[in-house]
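Selected chains only, in their assembly positions.
A and B label the chains in the order they appear, each numbered from 1.
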Amino acid sequence: MIKVGIVGGTGYTGVELLRLLAAHAEVEVAVITSRAEQGVRVDELYPSLRGHYDLAFSNPEVGELAQCDVVFFATPHGVAQGMMQELLAFDTRVIDLSADFRIKDIALWEQWYGQPHGCPELVAEAVYGLPEVNRAEIREARLVACAGCYPTSVQLGLLPLLEKGLVDPSRLIANAASGVSGAGRSAKIDNLFAETADSFKAYAATGHRHLPEIKQGLAAAAGGEVGLTFVPHLLPMIRGIHATLYSELLVDGVDLQAVFEERYRNEPFVDVLPAGSHPQTRSVKGSNICRLAVHQPQGGNTAVVLSVIDNLCKGASGQAVQCLNIMFGFDEREGLNSIAVAP
Amino acid sequence: MIKVGIVGGTGYTGVELLRLLAAHAEVEVAVITSRAEQGVRVDELYPSLRGHYDLAFSNPEVGELAQCDVVFFATPHGVAQGMMQELLAFDTRVIDLSADFRIKDIALWEQWYGQPHGCPELVAEAVYGLPEVNRAEIREARLVACAGCYPTSVQLGLLPLLEKGLVDPSRLIANAASGVSGAGRSAKIDNLFAETADSFKAYAATGHRHLPEIKQGLAAAAGGEVGLTFVPHLLPMIRGIHATLYSELLVDGVDLQAVFEERYRNEPFVDVLPAGSHPQTRSVKGSNICRLAVHQPQGGNTAVVLSVIDNLCKGASGQAVQCLNIMFGFDEREGLNSIAVAP
């Protein structure tokens, strides 16, 4: 049993980590921090956890966290940067669910996040936590910067096409939509039920923070710069991301279904659906699976990829546990076997 | 006061017609038909209408309908075709909300709808009921074929760009999403609450019946063939369509905001939002407005247009009432003044 710490445990990715780790045979959650809820039991804040944890939120103390084998940061961006040097000075490994160490170009990070980077010296070392791309590097990493939710859904959908040079990398379109839990558990009028239910909208059409992260990943796959238009939308539902990805095929007669099946044959958490399918987000609710389908409408030169994940699971906490499994040599599926709750 | 008949009044477009026409000062609903609900009062089926109608569903009889000044068909495709010749032989004018007379290419219609056209001889005469394009023709029409829901949202969003030749007509992408009411009031497992709530999916990614209708309208605007990829999605909400439209700009430095404002300056039911806006479907729920916003992400060469309508109102029954107002010389806003119910 390894000891696990969680910084920032009151948010949705925090409670999702707790849900997943309760089913994990190899870990014990030793510390969970929250300044605001210090002293409150986790099962008081989240009654769904009653009977599974005998734990209360504590103030974050590096000394205490450093006694863990691994620490998850389930914090807003900017927090992990401030504690990272001090924490890595111990033997503790870190899995950061925030955006702090995902983008390699520090100036680009600072431009999109509107603040100076608090720990630029560790950015190069940090391993981007998308196992389907970086499994070997994750295994050895001290610091994993987990892929974001939109970036996971978009990259997994486009990688097979870009890696093989099948589509024009300069004309990519990612039309994505997320459930409201993606906005986190913070008190904002925009995310009230009465503001979001029974309605739908795009947001950040002129530029969303996940754009540079997605482009960085796609560029690596394409072997060069990519042109991407990314428009996120807000869905009147709790969990789930659906990405609809458009690209222009450069070659005729490719069996796209085979390309996708081949690419993900050995991936435990990517499921290529049968030809002609349309994945629903509910088919992955509460599970770590990404389900994909690829279409070529009317046999034309546009490839349409449909990609669904649970934003809190494969898009955040599930991916983090998957990374943990890789880092510590556990079965990659440990703690991640649960089936989506449907209906 | 003119006399109005409604064929197929038990569906969602039927009840929406009743809701709108109750507020219309110039019409009286004289007949509403339904084979299945013959004899049932409309306010028994739709308690929201109690106090507004003293009317029961009757069997459709051409003789009775012909005594109306205008007859709406709120029926599945194929029904209007069968009664049209007989009905137009009288002085009655017809507003067809179904797809029966929208597509000018009869073979194309038969291919997408999978059945022989029942009244090909009237297709040429039928006027496509999109007032923002065909107002003058609608005024004189005997038979108006109202634009469909997705087609309305997509065409209103792309027309300003295509009419001025600002974008590449061969590379259009329409990513659209509709509330479940768009699937109609019929007993299908796929549209149950437990199948659709808290979930999201694309459907008909390889080809949806609205594709040829949209392409026909866009081609007219572009003055030639268009290439369009259209992927519809099903939203976990009741009413509303949101279209996210991607196109490639052919020229630099165009003020897209001005183009849109200019195009729709005098349109009573198209609202171009201020630059930088993201329309929400709830802002048009129950109203006949189409709200549009245009973006040019990162100043690049992709134009992104966001377009929202209420699928049952501007996407169906509201548009039909707007056409009626034009046909009979009423104020175009008559009966259509209600404000969206928000929140």
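We adopt the following convention: a residue touches a chain if its C-beta (ideal position, glycine included) is under 8 Å from a C-beta of that chain, and two chains touch if they have at least 3 such contacts.
Just so it is clear, the structure is predicted and the values come from calculations on it, not from any experiment.
Chemist: Report the copy count for the entire assembly; 2 chains are displayed in place.
Modeler: Counting every copy in the complex, the total comes to 4.
The rule we apply is simple: only the chains that are shown with their structure count from here on.
Chemist: From the C-alpha centre of subunit A to that of subunit B, how far is it in Å?
Modeler: 39
Chemist: How about subunit B: which of its residues touch subunit A in the complex?
Modeler: Answer in residue numbers: 171, 173, 175, 177, 194-195, 197-203, 205-207, 227, 229-231, 233, 235-240, 242, 244, 246, 248, 276, 278-282, 285, 293, 295-298, 300, 302, 304, 306, 308, 343.
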